[in-house]
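Would you mind keeping the following structure in view while I ask a few things?
Now for chain A:
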Amino acid sequence: MSWTSLLPLAIVLSSLVPGLIIFTLREEQQRLRVTLNLAGVALKVVLVAAMLIGVSDGLTFRFSLPFLPGAPLVLQGDALSLLFVTLSTVLWLATTVYAIGYLEDSPLRSRFFGYFSLCVSATVGLALAGNLVTFLLFYELLTLATFPLVVHRGTPESLRAGRVYLAYTVGGGTLVLMGVALLHALAGSPDFQPGGYLDGLVEERGPSLRVAFALLVLGLGVKAALIPLHGWLPKAMVAPAPVSALLHAVAVVKTGAFGIVRVVYDVYGAEAMEALALARPLLWLAAATILFGSLRALQQSELKRRLAYSTVSQVSYITLGVALLGPLAVVGGLVHLAHQGLMKVTLFYCAGNFAETLGVHRIREMNGIGRRMPLTMTAFTVGALGMIGVPPIAGFISKWYLGSGALEVGQDWVLLVLLGSALLNAAYFLPLVWRGWFATPADWHADNWAGERWETHWLLLLPVVFTALASVLVGILAGTAISPLGWARLIVDREFPR
Partner candidate 1 sequence: MNAALLSLFAPLAGGLLLVLWRPARAGLALGVALVSLLAAAAALHQVADGTRQWLEVGGWAPPLAIRLQLTPLSALLLLFTAGLHLLVAVYAARRPHAIGGADFWPLACLLHAALAALWLSADLFNLYVTLELLGLAAVALVALAGEKAQRPALDYLLLSLAGSLAYLLGVAILYGRYGVLDLFLLGEQATADAPTRLALLLMTLGLMLKGALWPLHLWLPAAHSSAPAAVSALLSALVVKGPLYILWLLWTRLAPTELAVQAGPLLAGAGALALLAGGWAALRTPLLKSLVAYSTVAQLGYALLALGLAMHWQEPRLEAALWLFVVAHGLAKVSMFLAAGELQHTLGGKRVVTLKGASQTLPVTMFTFVTAGVSLIGLPPSGGFLAKWLLLQPLLERPQHWGWALAVVLGTLMSAAYVFRVVAHGFDRARPQPPQVRPDRFGQWLTLLPALLVFGLALIGERMLPWLEGVSR
Partner candidate 2 sequence: MSTPLFWLGVGCVLWLLGLHGLLTLRNAVRRIIAINLMGSGVFLVMVALAIRERPGDPVLVALVVTGLVVAVSATALALRLSGQLARARKGDA
(Lines give C-alpha, C1' and ligand atoms only; values in the text may rest on other atoms or scores of the structure.)
Protein backbone atom coordinates (compact mmCIF):
# COMPACT_ATOMS: atom_id res chain seq x y z
CA MET A 1 0.00 0.00 0.00
CA SER A 2 1.31 3.38 -0.91
CA TRP A 3 1.04 6.49 1.22
CA THR A 4 -1.68 7.92 -1.01
CA SER A 5 -3.99 5.05 -0.08
CA LEU A 6 -3.15 5.10 3.62
CA LEU A 7 -3.44 8.83 4.14
CA PRO A 8 -7.28 8.95 4.23
CA LEU A 9 -7.33 6.13 6.75
CA ALA A 10 -4.67 7.87 8.84
CA ILE A 11 -6.76 11.03 8.90
CA VAL A 12 -9.73 9.14 10.34
CA LEU A 13 -7.59 7.19 12.80
CA SER A 14 -5.77 10.29 14.06
CA SER A 15 -8.86 11.18 16.08
CA LEU A 16 -10.34 7.69 16.51
CA VAL A 17 -7.34 6.14 18.25
CA PRO A 18 -6.80 8.96 20.78
CA GLY A 19 -10.55 8.87 21.41
CA LEU A 20 -10.54 5.16 22.20
CA ILE A 21 -7.53 5.52 24.49
CA ILE A 22 -9.17 8.44 26.28
CA PHE A 23 -12.14 6.25 27.20
CA THR A 24 -9.86 4.08 29.30
CA LEU A 25 -8.29 6.97 31.23
CA ARG A 26 -9.20 7.77 34.78
CA GLU A 27 -10.80 11.13 35.58
CA GLU A 28 -7.73 12.55 37.24
CA GLN A 29 -5.37 11.82 34.34
CA GLN A 30 -5.97 15.33 33.09
CA ARG A 31 -2.53 15.96 31.69
CA LEU A 32 -2.35 12.76 29.68
CA ARG A 33 -5.83 13.34 28.31
CA VAL A 34 -5.02 16.84 27.15
CA THR A 35 -1.76 15.66 25.61
CA LEU A 36 -3.48 12.88 23.72
CA ASN A 37 -6.20 15.18 22.48
CA LEU A 38 -3.82 17.84 21.30
CA ALA A 39 -1.46 15.30 19.77
CA GLY A 40 -4.36 13.86 17.79
CA VAL A 41 -5.41 17.30 16.62
CA ALA A 42 -1.90 18.28 15.67
CA LEU A 43 -1.35 15.07 13.76
CA LYS A 44 -4.62 15.51 11.95
CA VAL A 45 -3.75 19.09 10.98
CA VAL A 46 -0.46 17.92 9.49
CA LEU A 47 -2.05 15.02 7.62
CA VAL A 48 -4.84 17.19 6.25
CA ALA A 49 -2.33 19.79 5.14
CA ALA A 50 -0.40 17.09 3.29
CA MET A 51 -3.55 15.94 1.58
CA LEU A 52 -4.55 19.49 0.67
CA ILE A 53 -1.24 19.99 -1.08
CA GLY A 54 -1.56 16.63 -2.78
CA VAL A 55 -5.07 17.23 -4.04
CA SER A 56 -4.31 20.68 -5.38
CA ASP A 57 -1.43 19.07 -7.26
CA GLY A 58 -3.90 16.62 -8.78
CA LEU A 59 -3.04 13.50 -6.75
CA THR A 60 -5.86 11.14 -5.81
CA PHE A 61 -6.07 9.48 -2.42
CA ARG A 62 -8.09 6.32 -2.18
CA PHE A 63 -8.27 3.65 0.50
CA SER A 64 -10.56 0.66 0.15
CA LEU A 65 -11.49 -2.32 2.29
CA PRO A 66 -13.82 -5.15 1.26
CA PHE A 67 -17.22 -4.91 2.96
CA LEU A 68 -20.37 -5.83 1.06
CA PRO A 69 -20.31 -7.57 -2.31
CA GLY A 70 -20.05 -4.77 -4.85
CA ALA A 71 -19.79 -2.12 -2.17
CA PRO A 72 -16.40 -1.86 -0.49
CA LEU A 73 -15.60 0.67 2.18
CA VAL A 74 -13.89 3.50 0.35
CA LEU A 75 -12.21 6.55 1.82
CA GLN A 76 -11.02 9.03 -0.72
CA GLY A 77 -9.75 12.55 -0.63
CA ASP A 78 -11.10 14.72 -3.41
CA ALA A 79 -11.50 18.48 -3.48
CA LEU A 80 -15.03 18.44 -2.07
CA SER A 81 -14.25 16.09 0.80
CA LEU A 82 -11.22 18.15 1.72
CA LEU A 83 -13.27 21.30 2.09
CA PHE A 84 -15.28 19.59 4.81
CA VAL A 85 -12.32 17.73 6.34
CA THR A 86 -10.33 20.94 6.65
CA LEU A 87 -13.23 22.78 8.19
CA SER A 88 -13.83 19.99 10.72
CA THR A 89 -10.17 19.75 11.60
CA VAL A 90 -9.65 23.47 12.13
CA LEU A 91 -12.77 23.76 14.20
CA TRP A 92 -11.93 20.59 16.13
CA LEU A 93 -8.63 22.22 17.05
CA ALA A 94 -10.36 25.36 18.29
CA THR A 95 -13.13 23.48 20.05
CA THR A 96 -10.77 21.08 21.82
CA VAL A 97 -9.00 24.05 23.35
CA TYR A 98 -12.34 25.55 24.24
CA ALA A 99 -13.65 22.33 25.74
CA ILE A 100 -10.57 21.85 27.91
CA GLY A 101 -11.25 25.26 29.42
CA TYR A 102 -15.00 24.81 29.58
CA LEU A 103 -15.06 21.43 31.28
CA GLU A 104 -12.30 22.09 33.79
CA ASP A 105 -13.36 20.45 37.08
CA SER A 106 -16.60 18.98 35.74
CA PRO A 107 -17.21 15.22 36.10
CA LEU A 108 -16.93 12.51 33.43
CA ARG A 109 -14.41 14.31 31.25
CA SER A 110 -12.83 11.13 29.89
CA ARG A 111 -16.16 10.00 28.58
CA PHE A 112 -16.87 13.41 27.12
CA PHE A 113 -13.59 13.71 25.25
CA GLY A 114 -13.77 10.11 24.11
CA TYR A 115 -17.13 10.59 22.44
CA PHE A 116 -16.04 13.98 21.20
CA SER A 117 -13.14 12.41 19.33
CA LEU A 118 -15.43 9.69 18.01
CA CYS A 119 -17.74 12.36 16.62
CA VAL A 120 -14.90 14.10 14.87
CA SER A 121 -13.74 10.78 13.44
CA ALA A 122 -17.23 10.07 12.18
CA THR A 123 -17.49 13.51 10.63
CA VAL A 124 -14.14 13.23 8.93
CA GLY A 125 -14.89 9.71 7.77
CA LEU A 126 -18.16 10.91 6.37
CA ALA A 127 -16.38 13.70 4.53
CA LEU A 128 -13.87 11.24 3.08
CA ALA A 129 -16.45 8.55 2.27
CA GLY A 130 -15.99 7.49 -1.32
CA ASN A 131 -19.31 5.78 -1.90
CA LEU A 132 -22.79 5.75 -0.45
CA VAL A 133 -22.34 2.67 1.72
CA THR A 134 -19.30 4.17 3.43
CA PHE A 135 -21.18 7.41 3.85
CA LEU A 136 -24.05 5.52 5.48
CA LEU A 137 -21.69 3.79 7.91
CA PHE A 138 -20.23 7.04 9.19
CA TYR A 139 -23.61 8.74 9.17
CA GLU A 140 -24.97 6.15 11.61
CA LEU A 141 -21.78 6.20 13.66
CA LEU A 142 -22.15 9.95 14.04
CA THR A 143 -25.67 9.49 15.40
CA LEU A 144 -24.46 6.96 17.96
CA ALA A 145 -21.45 9.02 19.01
CA THR A 146 -23.32 12.31 19.43
CA PHE A 147 -26.11 10.89 21.60
CA PRO A 148 -23.96 10.56 24.75
CA LEU A 149 -22.81 14.15 24.26
CA VAL A 150 -26.36 15.47 24.03
CA VAL A 151 -27.32 13.68 27.25
CA HIS A 152 -23.93 14.35 28.85
CA ARG A 153 -25.36 16.32 31.75
CA GLY A 154 -27.72 13.43 32.58
CA THR A 155 -30.52 15.71 33.75
CA PRO A 156 -34.16 14.91 32.96
CA GLU A 157 -34.21 17.79 30.50
CA SER A 158 -31.17 16.58 28.60
CA LEU A 159 -32.50 13.02 28.57
CA ARG A 160 -35.72 14.27 27.04
CA ALA A 161 -33.74 16.18 24.45
CA GLY A 162 -31.67 13.07 23.84
CA ARG A 163 -34.79 11.02 23.13
CA VAL A 164 -36.04 13.60 20.67
CA TYR A 165 -32.62 13.75 19.07
CA LEU A 166 -32.50 9.98 18.69
CA ALA A 167 -36.02 9.74 17.36
CA TYR A 168 -35.18 12.20 14.61
CA THR A 169 -31.71 10.99 13.74
CA VAL A 170 -32.39 7.25 13.91
CA GLY A 171 -35.49 7.82 11.80
CA GLY A 172 -33.42 9.84 9.36
CA GLY A 173 -30.68 7.25 9.39
CA THR A 174 -33.20 4.53 8.52
CA LEU A 175 -34.44 6.57 5.57
CA VAL A 176 -30.87 7.05 4.36
CA LEU A 177 -30.29 3.32 4.78
CA MET A 178 -33.32 2.55 2.62
CA GLY A 179 -32.27 5.11 0.04
CA VAL A 180 -28.75 3.71 -0.16
CA ALA A 181 -30.02 0.13 -0.35
CA LEU A 182 -32.49 1.08 -3.07
CA LEU A 183 -29.83 2.80 -5.15
CA HIS A 184 -27.55 -0.18 -4.62
CA ALA A 185 -30.28 -2.50 -5.85
CA LEU A 186 -30.71 -0.33 -8.95
CA ALA A 187 -27.18 0.68 -9.81
CA GLY A 188 -24.70 -0.90 -7.40
CA SER A 189 -22.48 1.30 -5.26
CA PRO A 190 -19.65 2.68 -7.39
CA ASP A 191 -17.44 5.49 -6.14
CA PHE A 192 -18.83 9.01 -6.09
CA GLN A 193 -18.05 10.70 -9.37
CA PRO A 194 -18.65 14.21 -10.67
CA GLY A 195 -21.71 14.12 -12.88
CA GLY A 196 -23.17 11.10 -11.09
CA TYR A 197 -23.45 7.50 -12.14
CA LEU A 198 -27.17 7.05 -12.77
CA ASP A 199 -27.46 8.46 -16.29
CA GLY A 200 -28.23 5.12 -17.92
CA LEU A 201 -31.15 4.45 -15.56
CA VAL A 202 -33.05 7.72 -15.82
CA GLU A 203 -35.31 6.58 -18.66
CA GLU A 204 -35.98 3.12 -17.36
CA ARG A 205 -36.23 3.45 -13.56
CA GLY A 206 -37.22 7.10 -13.22
CA PRO A 207 -39.86 6.64 -10.51
CA SER A 208 -37.61 4.42 -8.41
CA LEU A 209 -34.81 6.96 -8.67
CA ARG A 210 -37.18 9.68 -7.52
CA VAL A 211 -38.19 7.60 -4.51
CA ALA A 212 -34.55 6.94 -3.68
CA PHE A 213 -33.81 10.67 -3.91
CA ALA A 214 -36.72 11.49 -1.65
CA LEU A 215 -35.56 8.91 0.90
CA LEU A 216 -32.00 10.22 0.87
CA VAL A 217 -32.94 13.89 1.04
CA LEU A 218 -35.46 13.33 3.81
CA GLY A 219 -32.97 11.23 5.74
CA LEU A 220 -30.17 13.74 5.27
CA GLY A 221 -32.61 16.58 5.80
CA VAL A 222 -33.03 15.48 9.40
CA LYS A 223 -29.42 16.27 10.16
CA ALA A 224 -29.42 19.29 7.83
CA ALA A 225 -32.47 20.50 9.81
CA LEU A 226 -34.66 21.13 6.78
CA ILE A 227 -38.24 21.90 7.78
CA PRO A 228 -40.24 20.03 8.96
CA LEU A 229 -37.38 17.86 10.23
CA HIS A 230 -35.57 20.50 12.26
CA GLY A 231 -37.30 19.94 15.62
CA TRP A 232 -34.35 18.20 17.28
CA LEU A 233 -31.86 21.03 16.83
CA PRO A 234 -33.22 23.65 19.27
CA LYS A 235 -33.87 20.90 21.84
CA ALA A 236 -30.35 19.53 21.54
CA MET A 237 -29.05 22.88 22.79
CA VAL A 238 -29.14 21.51 26.35
CA ALA A 239 -25.78 19.92 25.59
CA PRO A 240 -22.61 21.56 26.94
CA ALA A 241 -21.46 24.59 24.91
CA PRO A 242 -18.57 22.94 23.05
CA VAL A 243 -20.99 20.28 21.83
CA SER A 244 -23.50 22.84 20.64
CA ALA A 245 -20.70 24.77 19.01
CA LEU A 246 -18.91 22.09 17.10
CA LEU A 247 -21.58 19.48 16.59
CA HIS A 248 -24.85 21.24 16.34
CA ALA A 249 -23.59 24.32 14.60
CA VAL A 250 -21.06 22.58 12.41
CA ALA A 251 -20.44 18.87 12.31
CA VAL A 252 -23.88 17.29 12.54
CA VAL A 253 -25.91 19.77 10.54
CA LYS A 254 -23.15 20.09 7.97
CA THR A 255 -23.01 16.33 7.43
CA GLY A 256 -26.62 16.55 6.33
CA ALA A 257 -25.93 19.43 3.98
CA PHE A 258 -22.71 17.82 2.75
CA GLY A 259 -24.58 14.58 2.09
CA ILE A 260 -27.08 16.48 -0.01
CA VAL A 261 -24.22 17.98 -2.02
CA ARG A 262 -22.79 14.50 -2.58
CA VAL A 263 -26.12 13.00 -3.58
CA VAL A 264 -27.00 15.83 -5.94
CA TYR A 265 -23.66 16.17 -7.70
CA ASP A 266 -21.79 12.90 -7.32
CA VAL A 267 -24.60 10.35 -7.34
CA TYR A 268 -27.36 11.84 -9.47
CA GLY A 269 -25.48 14.59 -11.28
CA ALA A 270 -26.94 17.80 -12.63
CA GLU A 271 -28.30 16.17 -15.79
CA ALA A 272 -30.22 13.45 -14.03
CA MET A 273 -31.49 16.03 -11.54
CA GLU A 274 -32.89 18.05 -14.43
CA ALA A 275 -34.28 15.03 -16.22
CA LEU A 276 -36.06 13.76 -13.10
CA ALA A 277 -37.23 17.28 -12.11
CA LEU A 278 -35.81 16.86 -8.61
CA ALA A 279 -34.03 20.17 -8.12
CA ARG A 280 -37.09 22.39 -7.93
CA PRO A 281 -38.75 20.78 -4.86
CA LEU A 282 -35.41 20.81 -3.07
CA LEU A 283 -35.00 24.49 -3.89
CA TRP A 284 -38.42 25.32 -2.50
CA LEU A 285 -37.77 23.33 0.63
CA ALA A 286 -34.48 25.14 1.18
CA ALA A 287 -36.01 28.55 0.59
CA ALA A 288 -38.89 27.81 2.95
CA THR A 289 -36.45 26.62 5.62
CA ILE A 290 -34.35 29.77 5.29
CA LEU A 291 -37.32 32.04 5.91
CA PHE A 292 -38.95 29.82 8.52
CA GLY A 293 -35.77 29.44 10.55
CA SER A 294 -35.21 33.17 10.60
CA LEU A 295 -38.79 33.87 11.65
CA ARG A 296 -38.59 31.38 14.48
CA ALA A 297 -35.23 32.76 15.58
CA LEU A 298 -36.86 36.13 15.97
CA GLN A 299 -39.31 34.69 18.50
CA GLN A 300 -36.73 33.10 20.82
CA SER A 301 -35.84 34.74 24.09
CA GLU A 302 -33.02 32.36 24.93
CA LEU A 303 -29.69 33.03 23.27
CA LYS A 304 -28.73 29.46 22.36
CA ARG A 305 -32.16 28.72 20.96
CA ARG A 306 -32.04 31.83 18.83
CA LEU A 307 -28.68 30.72 17.50
CA ALA A 308 -30.08 27.23 16.88
CA TYR A 309 -32.92 28.54 14.73
CA SER A 310 -30.46 30.77 12.98
CA THR A 311 -28.51 27.58 12.17
CA VAL A 312 -31.66 26.01 10.75
CA SER A 313 -31.93 28.96 8.43
CA GLN A 314 -28.26 29.37 7.53
CA VAL A 315 -27.51 25.73 6.78
CA SER A 316 -30.21 25.77 4.17
CA TYR A 317 -28.22 28.33 2.20
CA ILE A 318 -25.97 25.42 1.32
CA THR A 319 -28.88 23.33 0.14
CA LEU A 320 -30.22 26.33 -1.73
CA GLY A 321 -26.95 26.84 -3.57
CA VAL A 322 -26.82 23.16 -4.46
CA ALA A 323 -30.40 23.00 -5.66
CA LEU A 324 -29.95 25.96 -8.01
CA LEU A 325 -27.71 23.68 -10.14
CA GLY A 326 -25.64 26.54 -11.53
CA PRO A 327 -21.84 26.81 -11.08
CA LEU A 328 -21.88 30.17 -9.30
CA ALA A 329 -24.65 29.15 -6.93
CA VAL A 330 -22.78 25.96 -6.05
CA VAL A 331 -19.70 28.00 -5.27
CA GLY A 332 -21.90 30.08 -2.97
CA GLY A 333 -23.35 27.00 -1.27
CA LEU A 334 -20.00 25.29 -0.79
CA VAL A 335 -18.22 28.34 0.44
CA HIS A 336 -21.05 28.89 2.89
CA LEU A 337 -20.36 25.43 4.28
CA ALA A 338 -17.02 26.78 5.53
CA HIS A 339 -18.05 30.36 6.21
CA GLN A 340 -21.18 29.57 8.17
CA GLY A 341 -19.16 27.07 10.19
CA LEU A 342 -16.60 29.67 11.24
CA MET A 343 -19.16 32.35 12.05
CA LYS A 344 -21.63 30.14 13.84
CA VAL A 345 -19.00 28.43 15.92
CA THR A 346 -17.83 31.90 17.01
CA LEU A 347 -21.33 32.83 18.07
CA PHE A 348 -21.76 29.62 20.03
CA TYR A 349 -18.41 30.05 21.80
CA CYS A 350 -19.54 33.55 22.77
CA ALA A 351 -22.85 32.23 24.07
CA GLY A 352 -20.91 29.62 26.06
CA ASN A 353 -18.62 32.30 27.49
CA PHE A 354 -21.55 34.46 28.54
CA ALA A 355 -23.22 31.50 30.23
CA GLU A 356 -20.06 30.18 31.85
CA THR A 357 -18.72 33.50 33.11
CA LEU A 358 -21.81 35.48 34.00
CA GLY A 359 -24.61 32.91 33.95
CA VAL A 360 -26.28 34.74 31.07
CA HIS A 361 -28.65 32.51 29.11
CA ARG A 362 -31.46 34.80 28.06
CA ILE A 363 -31.32 37.68 25.69
CA ARG A 364 -32.56 40.31 28.10
CA GLU A 365 -29.71 39.46 30.46
CA MET A 366 -27.20 40.55 27.83
CA ASN A 367 -27.64 44.26 28.52
CA GLY A 368 -24.29 46.02 28.59
CA ILE A 369 -22.34 42.80 28.52
CA GLY A 370 -19.85 44.40 26.16
CA ARG A 371 -18.40 46.49 28.98
CA ARG A 372 -17.75 43.45 31.13
CA MET A 373 -16.55 41.17 28.31
CA PRO A 374 -15.39 43.39 25.45
CA LEU A 375 -13.39 40.78 23.53
CA THR A 376 -16.15 38.21 23.53
CA MET A 377 -18.70 40.80 22.57
CA THR A 378 -16.50 42.02 19.70
CA ALA A 379 -16.25 38.48 18.41
CA PHE A 380 -20.01 38.12 18.79
CA THR A 381 -20.51 41.29 16.78
CA VAL A 382 -18.24 40.03 14.01
CA GLY A 383 -20.17 36.78 13.83
CA ALA A 384 -23.53 38.50 13.87
CA LEU A 385 -22.62 41.02 11.21
CA GLY A 386 -21.15 38.24 9.11
CA MET A 387 -24.39 36.28 9.34
CA ILE A 388 -26.32 39.30 8.16
CA GLY A 389 -23.93 39.58 5.24
CA VAL A 390 -21.99 42.75 5.97
CA PRO A 391 -18.80 43.00 3.90
CA PRO A 392 -15.97 42.16 4.24
CA ILE A 393 -16.90 39.38 6.68
CA ALA A 394 -17.21 35.86 5.29
CA GLY A 395 -21.01 35.75 5.09
CA PHE A 396 -21.08 38.47 2.50
CA ILE A 397 -19.07 36.39 0.03
CA SER A 398 -21.45 33.42 0.26
CA LYS A 399 -24.53 35.54 -0.23
CA TRP A 400 -22.96 37.38 -3.14
CA TYR A 401 -22.27 34.12 -4.95
CA LEU A 402 -25.67 32.66 -4.10
CA GLY A 403 -27.38 35.78 -5.45
CA SER A 404 -25.42 35.92 -8.67
CA GLY A 405 -25.83 32.17 -9.03
CA ALA A 406 -29.60 32.52 -8.81
CA LEU A 407 -29.55 35.24 -11.47
CA GLU A 408 -27.30 33.08 -13.65
CA VAL A 409 -29.85 30.27 -13.79
CA GLY A 410 -32.81 32.63 -14.06
CA GLN A 411 -34.35 32.02 -10.63
CA ASP A 412 -34.71 35.68 -9.75
CA TRP A 413 -37.16 35.07 -6.91
CA VAL A 414 -34.37 33.52 -4.88
CA LEU A 415 -32.93 37.03 -4.53
CA LEU A 416 -36.05 38.02 -2.64
CA VAL A 417 -35.58 35.08 -0.30
CA LEU A 418 -31.97 36.08 0.31
CA LEU A 419 -32.93 39.67 0.88
CA GLY A 420 -35.79 38.76 3.20
CA SER A 421 -33.54 36.47 5.17
CA ALA A 422 -30.85 39.14 5.46
CA LEU A 423 -33.43 41.55 6.85
CA LEU A 424 -34.65 38.96 9.31
CA ASN A 425 -31.07 38.17 10.30
CA ALA A 426 -30.55 41.84 10.99
CA ALA A 427 -33.78 41.91 12.95
CA TYR A 428 -32.74 39.15 15.30
CA PHE A 429 -29.00 39.85 15.54
CA LEU A 430 -28.75 43.65 15.66
CA PRO A 431 -30.82 44.03 18.85
CA LEU A 432 -28.38 41.67 20.56
CA VAL A 433 -25.43 43.75 19.40
CA TRP A 434 -27.17 46.93 20.51
CA ARG A 435 -28.00 45.46 23.92
CA GLY A 436 -24.50 44.21 24.41
CA TRP A 437 -22.79 47.48 23.69
CA PHE A 438 -25.24 50.24 24.47
CA ALA A 439 -27.83 49.15 27.03
CA THR A 440 -27.37 49.83 30.73
CA PRO A 441 -25.44 46.96 32.26
CA ALA A 442 -27.40 44.49 34.30
CA ASP A 443 -26.31 43.19 37.66
CA TRP A 444 -24.65 39.79 37.22
CA HIS A 445 -25.15 37.77 40.35
CA ALA A 446 -23.21 34.86 39.08
CA ASP A 447 -20.04 36.58 37.96
CA ASN A 448 -17.56 33.85 38.78
CA TRP A 449 -14.60 35.38 37.05
CA ALA A 450 -14.60 38.88 38.59
CA GLY A 451 -11.28 40.59 39.23
CA GLU A 452 -9.13 38.30 37.08
CA ARG A 453 -6.71 39.50 34.45
CA TRP A 454 -8.75 38.47 31.42
CA GLU A 455 -12.50 38.78 31.11
CA THR A 456 -12.82 34.99 31.32
CA HIS A 457 -10.66 31.85 31.31
CA TRP A 458 -8.00 32.29 28.65
CA LEU A 459 -8.75 28.88 27.16
CA LEU A 460 -12.28 30.08 26.48
CA LEU A 461 -11.10 33.37 25.03
CA LEU A 462 -8.46 32.09 22.67
CA PRO A 463 -10.75 30.06 20.35
CA VAL A 464 -13.27 32.88 20.19
CA VAL A 465 -10.68 35.36 19.02
CA PHE A 466 -9.23 32.83 16.62
CA THR A 467 -12.47 31.98 14.84
CA ALA A 468 -13.65 35.58 14.78
CA LEU A 469 -10.40 36.63 13.15
CA ALA A 470 -10.68 33.74 10.74
CA SER A 471 -14.21 34.82 9.75
CA VAL A 472 -12.86 38.23 8.79
CA LEU A 473 -9.73 36.90 7.15
CA VAL A 474 -11.45 34.41 4.86
CA GLY A 475 -13.64 37.28 3.71
CA ILE A 476 -10.77 39.65 3.06
CA LEU A 477 -8.57 37.02 1.45
CA ALA A 478 -11.43 35.52 -0.57
CA GLY A 479 -9.66 36.38 -3.80
CA THR A 480 -6.69 34.13 -3.10
CA ALA A 481 -6.45 30.48 -4.02
CA ILE A 482 -6.01 29.22 -0.45
CA SER A 483 -9.25 30.74 0.83
CA PRO A 484 -12.43 28.66 1.09
CA LEU A 485 -13.73 30.58 -1.91
CA GLY A 486 -10.70 29.69 -3.97
CA TRP A 487 -11.12 26.04 -2.97
CA ALA A 488 -14.86 26.06 -3.73
CA ARG A 489 -14.10 27.35 -7.19
CA LEU A 490 -11.57 24.57 -7.64
CA ILE A 491 -14.27 22.04 -6.68
CA VAL A 492 -16.76 23.53 -9.06
CA ASP A 493 -14.20 23.59 -11.88
CA ARG A 494 -13.80 19.86 -11.37
CA GLU A 495 -17.52 19.18 -10.90
CA PHE A 496 -18.64 21.18 -13.90
CA PRO A 497 -16.11 20.33 -16.56
CA ARG A 498 -16.53 22.79 -19.36
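Note that contacts are C-beta pairs under 8 Å (C-beta built on N, C-alpha and C of every residue); 3 or more make two chains touch, one makes a residue touch a chain; residues count from 1.
As a selection rule, all candidates are chains of the complex that A comes from, given by their letters.
Please read all numbers here as calculations on a predicted model, not as lab measurements.
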Touching candidate for chain A, same complex, options 1 or 2: 1
Sites on chain A touched by candidate 1 in the complex: 66-69, 72-73, 108, 111, 133, 136-137, 140, 144, 147-148, 151, 153-156, 159, 162-163, 166, 170-171, 173-174, 177-178, 181-182, 184-186, 207-208, 211
